[in-house]
Structure formats: structure tokens, C-alpha cells
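Here the complex is missing one protein chain, while the rest keep their positions.
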Amino acid sequence: MVVVMQERASDEQVQKVIAKLVEMGFDVHRSTGALRTVLGAVGSSRNYDTALIEVLDGVQEVMRITEPYKLASRTFKPDNTVITIGDLRIGGDEVIVMAGPCSAENENQVEAAAAAVKRAGAKVLRGGAFKPRSSPYSFQGLGEEGLRMLRAAADRHTLKLVSEIMDISQLEMMDRYADILQVGARNMQNFHLLRELGRSKKPILLKRGISATIEEWLLSAEYILAGGNMNVMLCERGIRTFESYTRNTFDISAIPVVQKLSHLPVLADPSHGTGKRDKVAPMARAAVAAGCDGLLIEVHADPDHALSDGAQSLFPSQFDRLMAELRIIAPAIGRSICLEPVTKRGWGGSR
Amino acid sequence: MVVVMQERASDEQVQKVIAKLVEMGFDVHRSTGALRTVLGAVGSSRNYDTALIEVLDGVQEVMRITEPYKLASRTFKPDNTVITIGDLRIGGDEVIVMAGPCSAENENQVEAAAAAVKRAGAKVLRGGAFKPRSSPYSFQGLGEEGLRMLRAAADRHTLKLVSEIMDISQLEMMDRYADILQVGARNMQNFHLLRELGRSKKPILLKRGISATIEEWLLSAEYILAGGNMNVMLCERGIRTFESYTRNTFDISAIPVVQKLSHLPVLADPSHGTGKRDKVAPMARAAVAAGCDGLLIEVHADPDHALSDGAQSLFPSQFDRLMAELRIIAPAIGRSICLEPVTKRGWGGSR
Amino acid sequence: MVVVMQERASDEQVQKVIAKLVEMGFDVHRSTGALRTVLGAVGSSRNYDTALIEVLDGVQEVMRITEPYKLASRTFKPDNTVITIGDLRIGGDEVIVMAGPCSAENENQVEAAAAAVKRAGAKVLRGGAFKPRSSPYSFQGLGEEGLRMLRAAADRHTLKLVSEIMDISQLEMMDRYADILQVGARNMQNFHLLRELGRSKKPILLKRGISATIEEWLLSAEYILAGGNMNVMLCERGIRTFESYTRNTFDISAIPVVQKLSHLPVLADPSHGTGKRDKVAPMARAAVAAGCDGLLIEVHADPDHALSDGAQSLFPSQFDRLMAELRIIAPAIGRSICLEPVTKRGWGGSR
Partner (left out) sequence: MVVVMQERASDEQVQKVIAKLVEMGFDVHRSTGALRTVLGAVGSSRNYDTALIEVLDGVQEVMRITEPYKLASRTFKPDNTVITIGDLRIGGDEVIVMAGPCSAENENQVEAAAAAVKRAGAKVLRGGAFKPRSSPYSFQGLGEEGLRMLRAAADRHTLKLVSEIMDISQLEMMDRYADILQVGARNMQNFHLLRELGRSKKPILLKRGISATIEEWLLSAEYILAGGNMNVMLCERGIRTFESYTRNTFDISAIPVVQKLSHLPVLADPSHGTGKRDKVAPMARAAVAAGCDGLLIEVHADPDHALSDGAQSLFPSQFDRLMAELRIIAPAIGRSICLEPVTKRGWGGSR
């Protein structure tokens, strides 16, 4: 921590700050200049509150010099984390596409979406069984029955499955069905849940809260990592700004920023990031061009009749076209998408 | 819902929109002007997604004409809700002050704070036993032992007790100790928790999320109300903006805005709203001048050694002075604060 | 400037940073810890770009230790600035109310507003002659004819006059009519205009831009002060946030924040800060309770037919009532508002 004293700070005030820093467990280096005194405080703890110093008399400003997170930082682990699930590698050379319906509605709808996304080159099926909805009067999901449908469809099409967990009480059930447990934006700071997931063996996909700073996002990842689960991937999905034309402002610059600060894979969800179908493809292309490690995209065989998020779900033909565009873009940054096109091996037929 | 078609929308496009609206359960009134067609859709449901219409061809804009919440609105209940807990009335003429430490740390600290806030005129003791912390390395609260201390101190000083619940699993325990259950900003959209609290008999204090719109805040209140618990009070505590000098921007204008939209009492928490001790008193005065129904204020007998939020906690003498200032301000808007000053009946009296 | 090196920074990287700092004119103090090196850079210039250091290899973070502004800071001038215009003192014990129509429309409208605001206790007439409008199709103001009407009405009622200057070309004309030159929010970073106003003898009222940080606001004041004009007053008028219910979020906490950082008087404009008539009075009361040095309030004898900003203008009777409320609130913080009510001495008396 660096403490900058005011120009007119008295020696007594400086001494009081030093005493407080020592009490907090820091070694203090004092540097007195012509105009003002600056104190450098060095210690081993990450667990302190700079505001305690800020309120002391004579203090002008206090600055941290360590990130408040540790396990999530590139300082701690310089090499990229690659998460492996069977033959799937997230964070490697291939950009992994996870796609499917917002929520499972019935057997046919899940099967149609799974077939479509597999055919186009997705590696992971996405789909919700429990839906967090702003309004108590909206569709809330099928629960375990939905999970069963999603698992069966994923197996039929040799896809992995990612699905959102909303409460600790669902953990055991989710564990039986999903390959990746997703933490939604509204739960990014549900610390009870994060702590529990730290004890899970399953990889976690942690979405950024709509008003979370990048530091807070990495601190939430730290909760999971500190519990022993090192398989955390991050997912940008839009932040709240003054601009109201789009539901959120999809913060693509967060992708290179996080990649510099952390070794964890970073994905992007342009469906929730924009909320409008015709903006999904441009933003998916942009995210890949910016260097993301994967995408989450909502695809529905009949979006007009989806029970949730229909307006931001792609038609299968739109998804096919997007995947073709992404295959052109990825090599620009030395990445690939769906290296072994399934069409050559006959999955899902004659595209 | 009002649907505005584009100027160049074809009749076929208009017909498709009408068909979709009818399918969604609306009666549709078509109004064709020189330049464009406007469709009025009337129905009884609040449970629909305007985005489903927005994505149709030829549609320029879609606007709701009903608030998505119902029980929380003044349209539903024109008169102010007054929540009574024993002889305490929240939402009436008196501005209710709830004060105390951020978290319970030990018997002495809790007792000192309770005595101080009672003496100055507070009616409710505030204090946390479970702390939601951004960092996994910070103090996490004393748990039930903290609740016990808070309850005992509240009883000794004839104060009511408000404390934060963080997870459904704590509900039964919290119920035994607290008079008011607080839902923190990070949990404002924890819908599992809100639904459960809708079945509780205890009044709920629902804080606004730091990036929640007023509409989302009222929708979260709706979750609780829809469950049958009508005793919900709202609490503004600062929103996230680009300004970084203060931790949050304390949105005082939310107070009159909510009072116009809803019948529920609105409180303000200037301690979390600003994060800095020297800004608490100006913002507390401002909130009362703007018309809030109550305040939540952090007071600690020794803030410099508080285990959490010390930098935003008032010293008892600062709290005394603030209460004196508030007693001058409240009458400007026909309110009172602590009508029968306890000082006239001896410190910490038998009230 | 404090430069924090990365944990793994090489000595060569450290040396390169030191060399760059020396080249920029700083003395450098190196402090090497177990984990990382921190460099303190001390110099006399305020004119440097920390980003030049941030991009060097091995640098983790760079922090300023001086505010980038000087003349505007309390470090430079600890005592409050009081601006005097005749017998008017802005920044002293009295809270100064400036009120009147958004823009001058005709003789009768200006006279009616001036009479109403004088009667209620305002000391300064506000009114625009040139209107900055987002749309090129809106009413743009009466120009010099409007200024003449405003000046005449101010003189008839012994009021001072504040009016907005929009371009350097208007300076000579504005100088002949107004007592205070207002710089609007959109012009807060029109540096050509600010520099010119630094050479003016007239006091300047500098509104905060809707997305300006407090630091940027003070830097804009610095432009005027650096030109030799020390009579600058600041005016908060709302910032842009995600909340769309109100046009802006009126940042009342900026008042105590600026008062700590700067010696300049701080006013508040709740009319533009909220954009809705029924929110003006609560926010005006809140601003005074928070400690502002003055208010700008739009009052119109017939708001329903105002050519601009009618929706946020108070009726004279609403303004009367607000002034009565403010007279109760001001003493809570040791201030007064219009100590000698003119009503006792007859309409538009000789003060």
C-alpha cells in the first residue's frame, strides 16, 4: 500500500498513520519530499481495507500495490490455464463454441437445437433448467426434467453440456447431468455458492455481473480457486451503461484486459451481451477477432416460439453462417474453430 | 403494449405482427396514419417479453404500457404502506433511524454501539452476523453467536433489530433473532431467496442492487409481495457510475421517484452509499430533506479498530450531532425524528 | 508519481523505467522489497502523462500523487473563496438562490418570473438568451433581445443576472448585460471558451458536464483560474448513469466531495439535475441539507406554455413553498437563506 500525505500534514499526523499501518501488520518505509511525505507499506496480507487509512487526518490518498486476488493472477501463474473435459480443451488453440437454447422446453425442441449446433461445429450444448427471471410472473424452467433432456441430447450428439446452477441446493443434481456448471451474472457475488463450487470437481463457467468491475470478477473467481477448484473459465456478457439502445454494452475490451491480468480462459456470450438477434453475429465475430477462448450462443430451432430469450436466439441457418464467418476470422490470430468439421464424418447429415 | 411499425412496413408485415400479438393473448387495435401504422395491444398478462415483437420484420419500436410489477405499484395500492413492529411504525410521520455496527465483533463492541445509538434517538439496532465480502480473504462474520449478541443488546436498550440474511439456509435462525430481515444489494436478484422471504412473517428490508434500475428493484419487491409478505421496505444505498471519487453514487433522487411509483416505505443508507465517514452526515441530511422514511447508519464506538467498514462508521459523537441536525430538517417536510427524546427520560431509559 | 513494478520485473526493466522518469524530469527513489520494486518519482511539473510509463515492460501500475490541478485545490488555498458582486456574497454563510425562466421569451414572461422569484427571496435572476439544444429543430433563444429583457427585469427588481455564454463570439455582448457568465454542461470542456473567460472580469458559473468526473470538472475550473479570473463557482447538475427514470442522476454527494478538494463555491441545479418538476423541490432541499452554497432553479409563471424546459420549471407558488422549506433546513448546517424576507418590506422592495 502507498499512502500519500497531504502537503500540510503535520508530523504528528504522519506518525499516527505509521502506527496504524504497523498495527495492521505492515512494514513502513517513509519518504519525505519537499512538498509532501509518502509512505510505502509492505506486508504479506491481501486482507486489509485501505479505507481505514484513507479516513485518518492528513491523508490525501491511499493506493494498493498488489491486486487483491492471488490465485487468479498471471503473477501467480504465468502460463494459460487449459481446462480439459475428455477430449475437449478450453483455453488452447481452438476457439470453443457452446450453443443451444436458452432453456429446455421439451424433447423435440432440445433435440432440434442439439442437432443444429453439432452440425455447425459447436462442441458444447448449452441450455438452462432453472431460469433466473427479473419478474416472478415469467417462465421459471423445467428443473430436473429439463436437465435430463439436455443430457440425453448432448450424449446423442457427442456434445459436452453446460448448464446454470442457481443455488447450492441444486449442486448434487446438477453434478449428475452437466459437464460444466455455469454461474450466472446475478450470482457472480453469491459467495455462499462460489465457496461451495470451490469444492466441486466440475469446471465452472463464471459470468461477469452486469455491473462488476474486472477486479471484482477476478475476486469472485478467487473464491472458487481458493476452495481448490482450479478449473474456472470466465465469460463476458455485457455491462450496464447509460446507453439504452442495446440491453447491455458488450464489453469486448474486457477480453484482452483479462487475458493480461489472469491465466484463466475467457469466453464471451454475445446473445446476452446484446439481447437482440441481429447484433449477435457481429458481436460474436468481434469477440473472436479480439481473441476470446470461446463463445456461448443461443440457438433455437423456432425462436419465435421460445419460452425465454427468443428475441436473442439465432435460427440454425444464421448459426451456420456465423460459424463459417468465424472460421475465416480465427486464423488471423492463430486460432482455429472446429478443426475437424463434423460434416466430413457424417454427423447430422448433408449440410 | 404499443407497437410502432416502420414507415416502410408492408401490410403483410403488419399482419404478421398482429397474428403474433393475438397468439400471445392480446386484443389488438390497429391505427393507420399517413406515415405509419401503430398497434395497441391490450391484455391481462404481465408475463410477456416485448423483445419477441421487436425482432419481427417491419417493427420499429415496442413500448410497454403497464409496469411489469403490480402489487408494488401505487396503481394497485394508492395509500402508503405503514409497517408496524410492536410500537414502531415505518412509513408513517416519523423518520425511523436504524443504526449500529457493520458487524457484530464481540459483546463489548455491540453493547457500546447499542447504548450510543439508543441514547441519540435510534429506534432500531443494525448489525451483521454474516458478511458478504468481495474477497475470500476478508472477515466473514461471527454467525449465530453474533446474532445472539445483537439480540441481547437490542433487548437491553429496547431497540428493534435488523440484520442481513444471505442464504435460505439461514432463514430459520435469523427468524429467531431479528425483527427485520435485510436483503443486501448483492442478493437483490437472488430470486430463490426472495421467494422464500415471501413466505416469511417478518418485515423485509430490501436494498437496491448497485446496478439495479428502479424498475428491477420494484420487481424484486414484487417477488416477496407475490409470496404473501406485504411488509417490504426499500433501501437506497448507492449505484455504480463512472465517478470513482466516492465508492458509489448515492442516488437520492430515487427516494421521490420510488415514492411516486410505489406505496412501500423507502429508506436510505448513506454509510454504504458513500463509503466515507465524512460524507455520511451530509448525505443523511440530504436523504431526510428529500423525504425518506428512514435511515440506516453505521455507528461504531471505535471505528478505527472495526473489523469491517470502519472507514464509513460514525463515532458516537458524530452520530449525536447528526441526529440533532436531522431534528431540525425533518419538520421542513412535515416529519419528525424521535419525537420523545430519550434524553428527557434519562439515558438508555425503559421505553 | 508512484510506479509499481510487476513481481517478475527484471532489473533491466526497472532501469529502463528509471531512465524514462529521469528523462521526464523526475527525481526517482527506488524501494526494493521481497516481492517487488516500487519507484517514487518526485518533480515539479503537473504536466505529464502517466500512460507513458504504464506501457513500459515490467510495469504493473502507475499512480499520480498530486492532483493535476493546482489553483483550484484546497492545498493551494485552504480558505473558502467568497465571490462578491455588489452586496451579494457567494460562498459565505447565506445560501444564494438564483431563479427564473429557462429562456427569455417575451417582456411579460420575463417580468412575471422576475417578480415572482424576487418576492420569494431569490437574489439572482437566471435566464437564457442562447439555448443549446440537442435537436436543430428546437427553439434556439431570442439572442440579444432576450438579454436586454432579462437585464431590465433584474434591474427593476434589484436582482443580479446570470446567463449562459455559448461561444467566444458572444463574450462582449454578454459582458454588457450579465453579472455572472454561465458555462453550460456541454461546454465544460470547450477549452477555447474557458481560456477566454480566464481573461474576463466577470464571475463564472461553471456547470459540471453530464459525464465529467470531479477531477475533470476542477481541471476545467483550472483553465479559467490559470487565466487570472479567480471568481469561479461550480454547479452540479446531474450525471449520466444507467438509471433512465430520471433524465440524469443528480449527484448530491459531489457537493461535500468538491468542498473538501477545492475552495471554490459549489452550487446545485436541481431543475436540470432531475428534469421533472415534482422532483425539483425534494432535490433542492437535499442539496441545501448537504451543504451547497447556492441553487439554480427554473421558475416560470406559466410553465405549461414555456418554449423550453417547461416540464421542469416550478410554478411561482411551488417556488414560494420550497423557499419556506429551505429556510427551515439551512440553519441545521449553520447557513441562512434570505434572512430578511422581502415580503415584510413590501413587494420588490429597496434592498
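Labels A, B and C are assigned to the chains in the order they are written; within every chain, residues are numbered from 1.
Methods note: a residue touches a chain if its C-beta (ideal position, glycine included) is under 8 Å from a C-beta of that chain, and two chains touch if they have at least 3 such contacts.
Small disclaimer: the values here were computed from a predicted structure and weren't measured.
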- prompt: For the full complex, which residue in C:13, C:211 or C:336 touches the chain that was left out?
  reply: C:211
Query: For chain C, which residues reach the chain that was dropped from this view?
result: 20, 45-47, 49, 51-52, 54-55, 68-69, 132-139, 166-169, 186-187, 189-192, 195, 209-211, 216, 219-220, 222-223, 226, 240, 275-278, 303-304, 308-312
Query: Residues of chain A in contact with the chain that isn't shown?
result: 211, 213-215, 239, 241-246, 249-257, 260, 273-274, 278-279, 282-283, 285-291, 325-326, 328-329, 331-333
Statement: Even though one chain is not shown, chain B touches it at residues 2, 4, 6-8, 29, 31, 33-36, 38, 40, 42, 60-61, 63, 65, 75, 78, 211, 240-242, 244
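One rule holds in what follows: only the chains that are shown with their structure count from here on.
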Query: Whose Cα centre is nearest the centre of all Cα atoms in view?
result: B
Query: Between chain A and chain B, what is the separation of their C-alpha centroids in Å?
result: 28
Query: Quick one: chain A and chain C, Cα centre-to-centre, how many Å?
result: 40
Whole-Å gap between the CA centroids of chain B and chain C: 31
Query: So which stretches of chain B touch two or more other chains?
result: 211, 278
